[in-house]
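All protein chains of the complex are present and in place, except for one that has been dropped.
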Amino acid sequence: MVQQSSSHAKMLCVLKSRYTLLIGIIALEFLLFGFLAPYFLTLGNILNILRQISEIGMISIPLTFLLLSGHMDLSVGSIVGVCGITCGMLLRAGQPVVLAILAGIAAGAVVGFINGVIVGKLKIQAVVVTIGTQVMFRGLCYIMTSGRAVSGYPLSFYVLGGGDILGLPISVLVLGLCYVGAWFVLERTYFGRYILAIGNNQNTTRYSGIRVDRVKILLFTFCGIMTAVASIFLISRLSSAEATLGSGYELDIITAALIGGIDINGGSGKLQGTFLGILIIGILRNGLNLMGLSVIYQSIILGVLLLVAVAKRKG
Amino acid sequence: MGETILEMQHIAKAFSGVYALKDAQLTLQKGRVMALVGENGAGKSTLMRILTGIYDHDGGTILYKGQPVHFKNAMQARDAGIAIIHQEFNLFPNLTVAENIFLGDKSVQSHGLVDWQAMNRRAQELVDSIGGTFSVEEKVQELSVQNQQVVEIVKALAANAEVLIMDEPTSALPESEVQHLFRTIRGLKARGVAIVYVSHRLNEIFEICDDITVLRDGVTAFLSEVGATTQQEVVAQMIGKEVTVLYPKQDAEIGGVVFEARHLSDGDTVKDLSFCVHKGEILGLYGLVGSGATECPEALFGLVRGAHGTFLMDGREISLHSPAQAVANRIAYVPPDRHRQGIIRQLSIRFNLTLAVVRRLCTRSVIRRKDEQATVDDYIRKLRVKCAGDSQKVTFLSGGNQQKVVIAKWLATNPALLILNDPTRGVDVGAKAEIYSLISELACAGMAIVITSSEISEILGMSDRILVLNEGVVSREFLRGQADQKSLLSAALMRPDETQGGV
Amino acid sequence: MKKAIAIILAAGLMLAMAACTGTPAPSASTPASGSGSAEGQATRTYFVNPKMVGAAYWEAAKEGALQAGEDLGVEVIWNGTSEVDVAKQINMVTDMITRKVDGIAVAVNDATSMTNVFNQAKEAGIPVVTFDSDSENAERSYCILPDTDEAIGEAFLSALINQMPEPKGKVAVMIASPSAANIIAWRDAALAKIEADYPDIEIVGVYPSNDDQQKAYENAKSFIQANPDLAGILCLAGAETPAACKAVQEAVEAGQLEEGQVKIGGMGIPSLVREYIKDGTMTESVMWNPMSMGYLSVWALDQIAQGNEITDGMEVPGVGTIKVEDDRIYCGTFRFTAEDVDNYQF
Partner (left out) sequence: MKQHKSRLSRIFSAREMPIIVFTLLVYGAFSVMAPNFNTFNNVSVIAQQITINGIVALGMTIVIMIGGMDLSVGSLLSLCGVFAGMMDNAGLPVALTVLLTLVIGTALGALNGLLIVKLHIPDIIVTLATMNIFRGVAVMVTRSQWITDFSDAFLHIGSSKGGLFSIPILLYVAVAVVFAVCLRWLPFGRLLYAVGGNREAAVLMGLNVPSVKIRVYAVNGFLLGLAGLLFASMFGSIQAATAATSLQFQTMGSALIGGANIFGGAGSVLGTVFGTILLGMIKNGLVQIHASEYWLDFITGAVILLALLVNLIQLRKKGRC
């Protein structure tokens, strides 16, 4: 009797859970596009979707961490540009691929670190700081490229964005590994605890002997690094890097995270929610593209979807 | 005098089927102070929220000036003359004092615009009339806590309040300011205001209140004039049984010096403080506001930028520039503001309890979950934390149990020195006693403990040795049993140079 | 209440989707078998992808493409990103390769980024043409352009030089995005020409608007302030010309510039510069017909699909004679003045 009622409660819980809603939306998308969009339900297209979301997915990981800790980084789009261009310029100059990749990642770490120091040490709100650095880093992109696209990479570099392992695109595999790793960090390590603690109550966290500013700097630096990794896959896929690379990514990712149930004020939400959010947006774009529907409708549908997903959660 | 202004009869209120109030009574008379006491969860705040229109009541009647009333919101109650001063002040820190007093008040508007001159003038008059010494053009965030309280009281006066509810008015005040507050309350009494004084502090109640109402489990359990009862009886009525020893301090074996601070200064209040704490000793720090008694622990824990001094732990010199350094040097700190500094209420007991120690429970950054579970189970059991399980959110615990979680968090780090800054603020009587006996046990087990408190009796009851601070330096030192309330208070009031010959 | 609103929103979402599917707005109405082209016998389907949707220039190209679809009896899907975004453009083209359309025409945002995608298309057996701006070393069959970059840059410049009493004085250059390859190429061509042939012209600066109408206008106002002796403005993108005209007009009204002191030349989308060319703020402008380019893209794809050769001097109905050099098809630029501006409906 008792068992029954508890299993009942569990079922109710599952039904009420936002993840059920998110998976429901994805199922609905599959149903709708499966009927309406030609070639939607093919293995090739599914891989296609995954490949398309892989870069944004990679950036969504540190951004979710930041959102969970009550912060935000509006400069990730510009960081994609800076890192991609750094890496691309070295490749074009004939430097070894490994060196170029490392340099791109180092560039990401540096700009992320700058964000982190301003937020952590000078204690200015992250939103405000990253509005400023967003413009500044984008400016850096223009300075570095003088407006010309950076291209002409060695063939081996294109493997990253275009190659497969066991039928799966490399970028998708990396994305999967990153998500598993990030989930582990969040759930099983002390660092994950610190992120949640700061997101819920920064003061208490500091009073518990945790170096909050250091955690913040680490988070922003990590954000820079992951963004750099994503940018490298991106320029490999695009085979060029230009000054506008990655612009607008920040709002796309934040939208996905919010659809996935991350609390904008920090402290609550799950990584898997963000992933589902990214998936929902990716499938939507792909399906509507396949149907040949104008992107104008895409933005309206995305807006409505965001309201529905978040409103349902609260209601 | 003695005219009944408000009667609450047979008030009942349930939240999703659970009764918070079953049969509560409260009768207020003009110019009299009614103490409302009860353990946490007894229904005090629910009753006050009903009275001020924030909650609706399910049963019973409220008679105000002889008429049955039914306030739909706080605005209605306030317009009728019932005002409340919450424990957490409801002030707008970014506005001036005058605006806080008159916000939305049509009487200081002319032609639909705010008349700043008239508003400032009238506000200043009101502040002056109860002895406030600050300018009403200052922003509230620039005022001290006690002055903010004065603003709250003036707000009530400006609204012509005839019933004034004060929820734990002294919890944020140092002892000296309490007397100031009492003077203000007496002034209000003389004006014929009926006051409800909600507090845990029996000493204060017996000093300022005329009548006392004890709530227990949603029922009015006891009604009396203050003069006709005793503290023992009130405590007994609150918890439903007789409490004999409130401060269960056992004699612990006091060993060698564990921690020593030399020339501690925080660049502001604390001037030049030197003291040491021994193994197994409870050192009480006592002082009035601005004396450095509450600031000293913060400086020790690395919370104050610009604090300096020489610190020795077990004879080894250490530096304490951040909480992280303090924790690394085996210092633990239970802060006064539990909600903002002690717990993370949205998270589980397990999360809170291991927050400070979780890094040590890791192998290559990964938490050893078995060890974590063992730690959590251990402390929940040892500290007798009443909870539904370690995954329960801390917000659902009572104040006392929340405080136990905070203490457990620190005990888990195995500290050599435990600093308790006002550890029983907002904790009900039953839980207080448990926390006291816990502190005593810890001392017996050989921990060095520093305790500060805004309650003089707590310091007297718990300390092996008491340092009285005045103007940032030690003005006098007492051993256990040497001091009583009077001598402690007078030492705190005396200037340091007058007591140089002391001890 | 909350639930009700949530339900209404959800319903709205469904409606929006349904509405979109009900009227596949951007694709041309096609003869016979409806939208599905999956079955072998259906009409051919071509995907035409502009740099972005929403701009008047691309709307004109869209009209041409859809017209071609109607004339040739094929289905044309017209879709693009809402802002210039290389990654999204690539995603869109990749999606269409998945859909196995019969041909793809792309106005490439980034000259190099399409290499991989076009290779994919080739592997899938889908012919590709580019239009408006080309892709470097990529597997595309043809590229449809107004003219060579050099010729375009020099044509824009000549529109300015023709208006100036003599080729000397200060000239400001306005461009849209400083990272658009074709605009940069035009700029370089024009600047090279100035350096070679017009030594008395001094370039005071190159001002990018990043495709922001407001910023173009602000830039123009600012450099007019900085250079009261300005003689000309060379505009290398469609939205820059009206912004320059507006700024010059206002400066003349404010008495900062002599009337007729500053000449404006370059690219002019007739509908946007009509009023300025009529009131004499400028007298001539150069443009090509984006409709022709849209039309030619679909036409070229259809020729390839039918296995026809495209040769120089071919007559294309509705477009006219085309020039073909190697794998480039030029539709030609034209010059227009107050007299014939009303002939152009885009």
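The letters A, B and C name the chains in turn, as written, and every chain counts its residues from 1.
The rule is simple: contacts are C-beta pairs under 8 Å (C-beta built on N, C-alpha and C of every residue); 3 or more make two chains touch, one makes a residue touch a chain.
Since we're looking at a predicted model, the values are computed, not measured.
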| item | value |
| --- | --- |
| Interface partners of the hidden chain - shown chains only, full complex considered | A, B, C |
| Hidden-chain contact residue, picked from the options A:Met89, A:Val110 or A:Val310 | A:Val310 |
| Residue among B:Gly59, B:Gly131, B:Gly227 or B:Gly267 touching the omitted chain | B:Gly267 |
| Residue in contact with the excluded chain [from B:Met75, B:Ala328 or B:Ala374] | B:Met75 |
| Touching the absent chain when the full complex is considered, from C:Lys100, C:Lys122, C:Lys168 or C:Lys246 | C:Lys246 |
| Where the unshown chain meets chain B, residue by residue | 54, 73-76, 78, 86, 89-95, 99, 103-104, 109, 112-114, 116, 267-268, 305 |
| Interface with the undisplayed chain - residues on chain A | 74, 118, 122, 124-125, 127-129, 131-140, 142-143, 145-147, 251, 254-255, 258, 264-265, 296-300, 302-304, 306-307, 310-311, 314-315 |
| Footprint left on chain C by the chain that the document does not show | 1-2, 5-6, 52-56, 58-59, 82-83, 178, 204-208, 211-215, 217-219, 221-228, 239, 242-243, 246, 250, 253-254, 256, 271-272, 274-275 |
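Heads up, the rule we're going with is that only the chains that are shown with their structure count from here on.
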| item | value |
| --- | --- |
| Contacts common to chain A and chain B (chain labels) | none |
| Most centrally placed chain - per-chain CA mean versus overall CA mean | A |
| For chain B paired with chain C, centre-to-centre distance based on mean C-alpha positions, whole Å | 70 |
| Centroid distance [mean C-alpha coordinates] between chain C and chain A, Å | 32 |
| Residue numbers of chain B (touch at least two other chains) | none |
| Where chain A touches two or more other chains, by residue | none |
| Chain A partner contacts - residues on chain B that touch it in the complex | 301, 303, 322-324, 326-328, 333, 335, 340-347, 351, 354-356, 358-359, 361-362, 365-367, 369, 409, 413 |
| In the complex with chain A, residue positions of chain C that touch it | 2-3, 5-6, 9-10, 12-13, 16-17, 20-21, 24-27, 36-38, 47, 53-54, 77-88, 90-92, 94-96, 98-100, 110-113, 115-116, 136, 177-179, 181, 184, 208 |
| Partner chain C, residues of chain A touching it in the complex | 32, 36-39, 42, 44-45, 48, 52, 55, 142, 145-149, 151-152, 158, 161-162, 234, 237-240, 242-248, 285-286, 288-301, 304-305, 307-308, 311-312, 314-315 |
